[in-house]
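Just one protein chain is left out here, and the rest sit where they should.
Chain IDs A, B and C follow the sequence of writing; residue 1 opens each chain.
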Amino acid sequence: MTLIVNNLNVHHGAIAAISDVTFTVPQGELTAVIGSNGAGKSTLLRALSGLKGATSGNATWKEHNLLKGSAEIHVRHGISHVSEGMSVIPELTVEENLDLGAIWRRNKSEAQSSKREVFALFPRLEERRKQSTATLSGGERQMLAIGRALMSKPELLLLDEPSLGLAPLLVKQIFEAISNISKQFGLSVVLVEQNAMSALQIAHSGVVLNLGRVVAAGKAQELISDPAVRAAYLGY
Amino acid sequence: MKSLHRRKLISASAILAVAALTVATVPANAFSPKYEVGVNGSEIKLGITLPMTGAASPGYNKVPGAMKAYFDYVNANGGVNGRKITLVVKDDAYVPTQAVSKTNELILKDRVFALVAPLGTANNKAVAASVNPGRRGVPVLFVNTGFSGFADQKKYPTTYALLPSYVMEAKIMAEYIKDNFAGKNIGLVYQDDDFGTDALAGFKQAGVKFATTVGYASGSQGAATAAGWVTKLKAANCDVVILFGVSSATAAGLGTAAALKYAPQWILGSVGGDATTIKASGVPAGVLYNAVGASFLPATTDTTDEYVSLFSSIYAKAVPGSAFDNNVLVGMNSAFVTVQALKAAGGNLTRKSLLAAIDAKGSTFASAALLPLNYSATSHVGYNGYWFGKYSPTGDLKPDGGKYTLYTTDSGTGAVVKSTYKRPAMPAKGLPN
Amino acid sequence: MRKINNKISNKTRIVIFLLLGFVIFLISNRVDELRVYQGASVAVYVVGIASIILLTGYSGQVSLGQGALLGVGGYAAALARNHWHASVPLTFAIAILAAAAAGALLGMAAARLSGPYLAGTTLALAVGLPSLANQFSILGGEQGLFFDVGAPPQSLGADFTQYKWFFWIAALATLIVIFWLQNVMRSRYGRTWKAIRGSDVAAELAGINIARSKVLAFTLSAGVAGLAGALLAMTIGTVSPSAFPLALSFSLLTGAVLSGVTTLGGVILGAVTLVAIPEIVASVVDRLGASEGVATNLPSLLVGALLILTVIVLPNGPVEQFRSKQRAKVKKSH
Partner (left out) sequence: MFEFINTLLIGITSGAIYSLMALALVLVWRSTRVVNFAQAGQALASTYFGFEAMKHIDNFWIALLIAMIGGAILAAFIEMVFMRLLLKHTSSGAIASVAPIIATLGLLEVIRALITLKWGGADVLIKAPLSNTGFSIGTHTLVFSPMKLAIIAVVVFLLSILSILFQKTNIGLSLRASAFSPELARLAGIRVDLVRTFGWALSGATGAVAGMLLVVNGNGSLSPASIEFSLLLISGFIAAVVGGLDSLLGTVIGGMILGLSTAFVLMYISDSLFFIAPFIILLLALIIRPQGILGKKGGRRA
């Protein structure tokens, strides 16, 4: 029960966005993927969730080939992707956004209990369940996006820049929430972040991408203490 | 330099394409100077443009079939001076641009001898201006429009009107109203273009006072607009309403009025009074009952009429299952007059001899109409009058009192008088001699 | 590409156009009257299509109502000729100005619209505008107005037909317009429009006044359409609402797509196709002996199908497709 990515290559037209990326995420662990803007982090997640076709390589989750089939199929195998930038639909209400996450689930009473769990995690969402999503703050939207992902009862959560555009205090809250969720539900998480330090602090392991290639990988603590990584990505 | 090369290549290939197209489709002009264009030892080729498709086509699209039916009948009986008539039909969808290009094809590519019964006022005007059959000497026989201008021989030297003009119709209608509906409130619905304004001029000259007049834009007629007409007519308390528009407008007016339980005495203009077309567009025959209508041809149900009985039997054989209606009768009558004109032009048929023959003998041509033709060296006016009748419960127009009372007048200031014309007997077997 | 293109000097292009004119002149003397008339129709279509290419291909705006602008030009020409007895060149100039003015108005409304909104607005215009002729009696109602450019000058000889005269006028006007349009496309404006077509946002960042550029494109395009309308009115001798039906707008758009909206190079292709299709269909139907219904419906069926097919298979038109292949070849060989 692991995410195994092996020699993954993804192209945008003729340009290589991801080259020979290899890493694994054991079950229940949180892996942070860090790197500067344009390093290919988002493309990596999009390839894993089926939004973007890969050129070559392997990626499997529990024997399920992630490079075959599309996003709407993967979600049925327990993969939830929160894409970049407040991944919610502003035209819908809060509750509709959540219901959307469980729309493919046949068992509606299970879906209801998922919703209760999400509301327990983010009480703010319950308060605003009937409101239009457009009225939510940035932090609330990010909570809603994660909540929506949880509604599809995931086992592997792919999170793309959850801290983007949030105030520092909120960033801290979001990372705490992610860490808690991961532990509480025993989720595997791939967390893509520019906010490298915060991400590595809650992660078990980390992968550093540069220009689409893995330039460093290992335990999160080791990366934090690696002088090269510190200098290039952690800012001190 | 590469792109210059390519540009040249493209231009050159485009020119080549045009040239190839041109050469490929130039007809082999194998006509010999012995005969006029469109005529040879065994054939006379005629052409017609009219709407076969599109909004204006219903009803009229039966005309070419009717004409062909009669031409084929003549062909089967020895033809005209030994020649068989063929009719080339082009659809102009009632668009002037199309009428011009199709007429050009008829004259320049199909090389017809003459145009017969081309339909539509705007289309005929455009054709006259661009193709200019007058200058080319191409006869335009018996145009299918009542616009009075086409009888103007100076402007349209090779064009012959056939239908009585809209001015005549309005003047005669005014006379009928004076005789039958004096003192009533009269309403008028007319098409707001030359067709309608021709009529308005006629009514004005005859001194008809309207309680209200409703002009509609051509193409706007329908259930939605007709509700407006009816509301206005009702508001003006009209007891008698003249519908002087095309069939679809007449149908819309009658249908909507019935829905609004408004039942004045209707008077239908000849253009829009075709019962088959009105019924085909959903108006029950009962609504037509007792409406007043006008025609210059015998009633289509009058089987005692020798022309109607012969024409309907020819048509039934040629186009089985199609109703014999006024459009068919108009078409067959045009073909009948055409055959006489061709015959009168003699064995050495040329465009000039045809025009001369119509000018000289046109007024003596036999035809189904109950009025004479008025062709002469100085006039291209066709028929000049109408009879009035009422529609039966099944929607057939029948003359008042079972016999035709004919009124006649001109497009100018002339008075309306009862016609004394006696239609000559039909030539044996309906074949002009 | 642009660099190479710029190397062709104006002089060379003038020579090419003069040559082209000479070839056209030669052809017009060889073919019969029907071909000459069709040639004039092709010229009308070329100008009409060019007006769409200017608008859609170069500034990325779509107009489904070009037929209405042709109508404005046609009516302006007829009014100028009938009421002020303007000379023929002046008549055409008035047609261009009147249509350009209408285009500027439309452009101002259109500058804030894009995609389907613009398409629908111009479509509504195409349906609505010609019927205005019924509202004002000076426009002659449904029967329209005559428009007569007069007989060919005596000096051309007695055999010189009216249609050849039409064709000469139309061909000359067409050559001038295409030459001028090519210059415009190469100018600062042309580049500006291309930038807007690429991306509104990027163009705005580059300091381009988008609204003004779009209005300008609309104005010029309408002026060219107005000329096409005057030429059309010349070839049929009249203007009337039914001469500018919705089908005309659709035909021109089809011609533009077949030509490839991004380049003027293929414009003749689209125009010839439009004129040739009904005739080809007619001859095929004649040969196969199909019914009249088939004969009258096949052209529009074919045009529609061709339109869909081109958009799907050759969205930039055959000429552009050919060019980009050439470009790829050039690149490879380097």
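Note that a contact is a pair of C-beta atoms (placed from the backbone, for glycine too) under 8 Å apart; a residue touches a chain by one contact, two chains touch by 3 or more.
As the structure is a computational prediction, the values presented were derived from the model and not from experiment.
Engineer: What chains on display are touched by the one that is not shown?
Structural biologist: A, B, C
Engineer: Of C:124, C:151 or C:284, which residue touches the hidden chain?
Structural biologist: If we include the chain that is not displayed, C:124 is the one touching it.
Engineer: From the listed residues C:113, C:175, C:208 or C:282, report the one that touches the chain absent from this view.
Structural biologist: C:113
Engineer: Pick from B:34, B:154, B:261 or B:403: which residue touches the chain that isn't shown?
Structural biologist: Per the contact definition at the top, the residue touching the missing chain is B:261.
Engineer: Please identify which residue in A:7, A:56 or A:70 touches the non-displayed chain.
Structural biologist: Hidden-chain contact among the options goes to A:70.
Engineer: Please identify, in ascending order, the residues of chain B that touch the omitted chain?
Structural biologist: On the chain B side, contact with the omitted chain comes from 52-55, 57-58, 61, 192, 214-217, 219-220, 222-225, 227-228, 231-232, 235, 251-252, 255-256, 258-262, 280-283.
Engineer: On chain A, where is the contact patch with the chain that was removed from view?
Structural biologist: Missing-chain contacts on chain A: residues 49-51, 70-72, 75-76, 80-81, 83, 87-92, 96, 99-101, 103-104, 148, 152.
Engineer: Give me the chain C residues in contact with the hidden chain, please.
Structural biologist: Chain C touches the chain not shown through residues 56-57, 60, 62, 64, 109, 112-117, 119-121, 123-125, 127-132, 134-135, 197, 246, 250, 253-254, 257, 261-262, 293-294, 296-298, 300-301, 303-308, 311-313, 315-316.
One rule holds in what follows: only the chains that are shown with their structure count from here on.
Engineer: What pattern do the touching chains form: line, ring, star, complete or other?
Structural biologist: Here the contact pattern is something else, fitting no line, ring, star or complete shape.
Engineer: Average the C-alpha coordinates of each chain, average all protein C-alpha coordinates together, and give the chain whose average is closest to the overall one.
Structural biologist: Located nearest the centre of all protein C-alpha atoms is chain C.
Engineer: Taking each chain's centre as the mean of its CA atoms, which one is most distant from chain B?
Structural biologist: A
Engineer: Centre to centre, by mean C-alpha position, how many angstrom separate chain B and chain C?
Structural biologist: For chain B versus chain C, the centre distance works out to 35 Å.
Engineer: Please tell me the distance, in whole Å, between the geometric centres of chain A and chain C computed from their C-alpha atoms.
Structural biologist: 54
Engineer: Compute the distance, rounded to whole Å, between the mean C-alpha positions of chain A and chain B.
Structural biologist: 77
Engineer: Send over the residues of chain C in touch with two or more other chains.
Structural biologist: Residues of chain C touching two or more partner chains: there are none.
Engineer: Show the residues in chain A shared as contacts by 2 or more other chains, in ascending order.
Structural biologist: In chain A, no residue touches two or more other chains.
Engineer: Please output the residues of chain C touching chain B within their complex, sorted ascending.
Structural biologist: It comes out as residues 1, 4-5, 7-8, 12, 16, 20, 23, 27, 31-35, 37-39, 41-42, 131, 134-135, 141-144, 146-148, 162, 232, 235-238, 240, 242-243, 245, 247-248, 265-266, 268-269, 272, 276, 279, 283, 292, 295-297, 319, 323, 326, 330.
Engineer: Show me the residue ranges of chain B that touch chain C in the complex, using the header's touch definition.
Structural biologist: 1-4, 6-8, 10-11, 14-15, 17-19, 21-22, 25-26, 52-53, 89, 91, 93-97, 100-101, 104-105, 108-109, 121-122, 125-126, 128-130, 132, 135, 191-195, 197, 217-220
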